[in-house]
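Inspection log for the structure reproduced underneath, given as structure tokens.
With one protein chain removed, the remaining protein chains of the complex are shown where they sit.
Think of it as A, B, C and D in the order they're written, each chain with its own count starting at 1.
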Amino acid sequence: MTAHAPLLELQHISLSFKGIKAITDISFAVQQGEICALIGPNGAGKSSLLNVINGVYQPDEGVISFNSKSYSRMKAHQAAVQGIARTFQNIALFKGMSVLDNVLTGRNLKVRSNWLEQMLNSGRAPADYVSQRIKAEEVIDFLRINQWRNSIVGTLPYGLQKRVELARALASEPRLLLLDEPMAGMNNEEKAEMSAFILDTQREFGTTVVLIEHDIGVVMNLSGHVVVLDYGKKVGDGTPDEVRHNPEVIAAYLGTKH
Amino acid sequence: MLYRESGQFNTSYRADQRWFRLWQQRWVFATWMILAFVVVPLIGNDYWLNAILIPFLVLSLAGLGLNLLTGYAGQISLGSAAFMAIGAFATYNFQLRIEGMPLLISLFLGGLTAAGAGVVFGLPSLRIKGFYLLVSTLAAQFFVTWILTQCGWFSNYNASGVITAPPLVVLGQNISSPAGRYLLTLSVAFVLFWLARNIVHGELGRRWMAVRDMDTAAAVIGIPILQTKLLAFAISSFVLGIAGALWAFAYLGTVEPHGFDLSRSFQILFIIIIGGMGSILGSFLGAAFIVLLPILLSNLSATFLAGWVDPGQLENLQKIIFGALIIFFLIKEPQGLARLLEIVRQRARVWPLRF
Amino acid sequence: MVDNTFPHQLLHQAATQPALVALRHKYLGIWHQQSWRELSDEVGSLARALAELGLGQGDTLVLLTYPRREALLLSMAAQWLGAIAAPVDPDLDKDTLALLLSHLQSRFVFAEGQDQVGQALLHGATRVVYAEARGMTAYSHENLHAYIELVQTDTKGVHPLMAREQDVAFALYRITDEQQVQVEHFRHVELLQEGRHLVLTERLGQREEAFAARVFATSGHLRYLLSPWLTAGFTLNFPENIVTRDADRRELGPTLVVGTRETYQRLESLVKARLPIAGSYVGRFVTYALQSDGSRFQKLLAYWLIKRPLKDVIGFSHIHLPLLIGPALSQESLHFFRSLGIHIRTWDKIANWRTLSATTSNKLLAETQTDSIKRALS
Amino acid sequence: MDFFLEVLTGGLLAGVMYSLVAIGFVLIYKASGVFNFAQGAMVLFAALTFVSLWEHGIPFWGAFVMTLLSMLALAWGVERVVLRPLVNRPPITLFMATLGLSYVIEGLAQLLWGSQVHGLELGISDEPLEVGGMLVSQFDLFAAGVAGVLVLILSLLFNKTRIGITLRAVADDQLAALAVGIRLERIWMIVWAVAGFVGLVAGLLWGARLGVQFSLSLVVLKALPVLIIGGFTSVGGAIVGGLIIGASEKLAEIYLGPLIGGGIENWFPYVLALLFLLVRPSGIFGERAIERV
Partner (left out) sequence: MFSFKKRAALIGVLALGMVATVQAANEQYFPLQSYRVGPYAAGGTGFFGGFIDYLQYVNLKEGGVNGVKFTWSECETEYVVEKGVECYERLKKGLNGAPAAATNPLSVGIAYATLERSAADKLPLITINHGRTDSTDGSVFPYVFPLQLNPYSEVSAIINYIGQQAGGLDKIKGKKIVTLYHGSPYGKETNPILELLAKKYGFELTLLEVPHPGNEQQSQWLNIRRIKPDWVILRGWGVMNPVALKTAQKTGFPADHIIGNIWSNSEEDAAPAGAAAKGFISITTHPSGTNFPVLQDIGNTVIKAGKGNLKDSKRFGTVYYNLGVVNGILNVEAVRVAQAKFGKRPLTGEEVRWGFENIRLDDVRLKQLGAYGLVQPLKLSCSDHEGGGAVRFQQWDGKKWQVVSDWVQADRKLLRPIIEESSHQYAKEKGITPRDCAKES
């Protein structure tokens, strides 16, 4: 663990929906270029934590610091501009558009020409389109979905849509990638393929990844840092081995009474 | 099936951006344009130009305007007639109050005024979604018709609030003849359809569709929701404004605020439902359908069953047919005629194979 | 007569028709083109870079890769230096591949991606060139070279052409059931002679558009695709990847399609599966149209309504030579294609596989080189 | 001062008439999530059928029952032809389907019963009553009474009877209702029939007020702001919304109108509804929709 400041740090985050405590006082840090897994039983607050990180929910207390700038009120748009991209538990793709359009939309923050130039197809627009298109095609090639480039997303099978959503997230060249159960509902072969993609992403582009995953096997060989949540509280934080032997974690999973 | 497409491939991304990939498609489009711009004005008689082609073009333009807002950006609106009214009255006033103002400039400025109004009535769309947006656009609809009848200044203190078209002069040519008005409408429509096509295939079009399909996801990936929605309202109202101006000047010649009432907004909404939401061609097909069906029905009945079905009953019959068609399309093909045409085209492309 | 080797032919084409398109492949959504001049320059700089790596006369460059543009250029660069190109199909199952690689013990390997690099390093490869950069950071191995690096080395003059017509251009290996390694050698002169034979009999010009999903798969490809390509100087087209070859073929509309029996059988079954179901009206009409007999009007109708569009759908509208290399197609399939107006021409040559005992492979290799040198000297 | 009171009571009573139509909306929205724009056309159809039958000599209650049966048939037809094929489509599509439906019903009504204007005399004299210096119209009081009775019946139906409970179950979560074995189609038909009954009552009262003719169906435009303020899902909300709209509309016309030229009754309710929406995007009584990601 290199000593310089972590890319992402959560300090005493807590969040509640009208009285129901979703997250209570969680803090942990994620280093640059690390794959960190959030695990824990259903309803442990994993998705809500992810939503807090990327500004969909605003925490009641606590501070998020990203890229050594701290925010108490992170807005979704702000997170995107900072370079945080994510995928959703139940796929949030633009069903009416083609795969290529979805990936190109992922790059909307990188577009330099404005709509007027694009309308008249003049000024910066033509060159801008070519550079955006090349970047998008590279991600499509990277995730091997170029055969479905022009098919409408709504018509694609579930596994493929998961890959397209990852492609859209990668297209924005994020510094931090949040994956909400990327392998849910996949068979083993698809899981292996998706893990390979995640590993390549981290190696190839140096992206820091925070993912939520239930399959402990995948988590153990994929991530270098594991955080375990239970009933909105952090019960484990460290390397996969440390966490495996942590009594509290075992208790949380085996369901002994607190 | 009809033409062979193999052998035509793109070696550059610019080529990939073109509207028609195949040269045959470009030729078909070119022949349509020649037919529309050259042949029709020559052979078209008054009835065809005045009563069918000009309203068809203006309504397809209005359909395009609403399609950009509802079909692409997903913001439902029942106030399109109000923006048409603003466009018509603004153009009339620009033409009247500024001496020697060329018609095309006043048309453009009329569109801009309507765009301004569009943005104002689009502001609530940021806070409220779905049905409730209807209220904001309905408020626009009733308020605009009221303000135009109320303040005499808009209709140059005409006793009955009616504005009459100024003599139409473009580049020194008097184009008040039916063919002249037809060509004015056609060229304005052509330009606006071309620009709209470029927008929709560009970044803004994608942002609209993103906001339409899932606005929470759009916000998360960094799309500025505020700016995208307001641009949708502005551009849509701009096109509607110009359509309204053409409706008043090129088609009827005189118009009153009640000419742009709620049933006009319903008519435009039906155009894009039947024609096809979210498709540029859809506005054309829908407008053609809405304009041609009643005329076809009344002509058929006039020639064949003139005897026992009196025109009044026919009007009711036509209302029922329209309503039934709306329901039919929503059930069978929510994306309207454009989607049907697309399916036929896809099936023809792989003919004789099945998929 | 121009010296009778692949690199010589390449230089000849670059000289006579520099601007014509030699290679076209679909990548990142559009078709990238390369003229003969650019092709020969790239092969030239590749040859120089390989020479610096120590590839010399008689060495073998193993090409452990799926069909790719870079592999074809590297094979010609190796032949430029008088070395042998040995394509190996990475889809072979694990242990046959391991056996083959350990048998070959080749120092020079072109490994396409991460997995192939792993296998190559396992079996004693000391100089590995790779194309896909993905995952390479995991292998911080010093004699690992990216293809792009090789090509970009600044042009310090052109490496002299060492290839001689008697040299072995390609070596194809396979493992028989009894774990015997067999090899088939192809000399430049044989290949070019076969290629010229095909070009003359089939009257192939330089405007042909050849389309092949696989380039090295079989000996037939070398004889009847690569060598005609270099002799006639037409354009060789690659699809984006194996999966998209049907769509890419339709988009391209090639005049020359090269395929094995399996390619055509796959095509036939694909068409038959998607033809309208026999029972339906359309189905009956299609079967009626595809019969060869019938009146003039019926033929005309069948052509315009069924045959012409069907040929367009499978990308055979502009086909001039549907070539089948290797064992011929069954009569019934041939009849099917003929009913569509596609007359498949079969070119086959009995392969002379020589079995190598597990130990003697290197010695044999050296021996073939020596007698080739002897012959060159005599 | 008593003029203000008079305007206020007149406005409130007029508001009750609006909420009559709004209740029809609420019923259908609660049970099937459909924003039924054809409610106005149903009011026209009911009134036109009733008046035509009555003029053909069928006694009052006979005509009433026959019209009710025809509304039942209409409800069955709508459920069968329109609702069933569009079962889990987005609300916007359903809304547009009801737009088409309103054209069909209007066309049908005029095809069957012609487009003559019919007077409708319910036997309630409209001489205004002198109540504490104020003139209060008898007719409006009667209408308010009918509305009150109607709300009573509906709340009884909803809370006490078995059908009521199933209706509320379907309103909350259609999937859960299906899972429990409730036959959705039957419930929807019942709901549309009840909405038809409410439409008939509204049709009679509005018909007596305006005369039965085409522009009855435009009354739906008045009901929309009522729903926005009262929320789409509560009958009580519809009543309160109606009162607010009725009163504010009249007061605005009398006090605000002359300043800016009069005739503002068309757009004022919508602007008011818009202001309410900006404060509470789902109406006073409607539940706040939580945005699920």
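For the reader, a short list of remarks on this structure follows.
Please note the rule applied: a contact is a pair of C-beta atoms (placed from the backbone, for glycine too) under 8 Å apart; a residue touches a chain by one contact, two chains touch by 3 or more.
Since this is a predicted model, take the numbers as computed values, not measurements.
Listed by label, the shown chains that the missing chain touches in the whole complex are B, D. Check D:62, D:90, D:145 or D:262 against the missing chain and you find that the one touching it is D:262. The residue touching the chain not shown here, chosen from D:135, D:152, D:176 or D:275, is D:135. Touching the missing chain, out of B:12, B:227, B:254 or B:346, is residue B:254.
Against the chain not shown here, chain D presents residues 3, 6-7, 10-11, 14, 110, 114-121, 125-128, 135, 137, 139-140, 209-215, 218-219, 222, 249-250, 253-254, 257-258, 261-266. Where chain B meets the omitted chain, the residues involved are 2, 46-47, 50-52, 55, 146, 149, 159-162, 164, 167, 251-256, 258-259, 261, 284-285, 288, 292, 294-296, 298-300, 302-303, 306, 310-312, 314-316, 341, 344.
Please note the rule applied: only the chains that are shown with their structure count from here on.
The count of contacting C-beta pairs peaks for the chain pair B-D.
Computed from the mean C-alpha positions, the centre of chain A lies at a distance of 42 Å from the centre of chain C. Residues of chain A in contact with two or more other chains: 56, 88, 92, 133-134.
Residue positions of chain C with contacts to 2 or more other chains are 29. Chain A contributes residues 54-56, 76-77, 79-81, 85-86, 88, 92-97, 101, 104-106, 108-109, 111, 113, 115, 118-121, 125-126, 129-130, 133-134, 168-169, 172 to its touches with chain B in the complex.
Across the complex, chain C meets chain A through its residues 27-29, 133-135, 137-138, 240-241, 243-244, 247. Within the complex formed with chain C, the residues of chain A that make contact are 100, 133-134, 137-138, 140-142, 146-147, 149, 199-200, 203-204.
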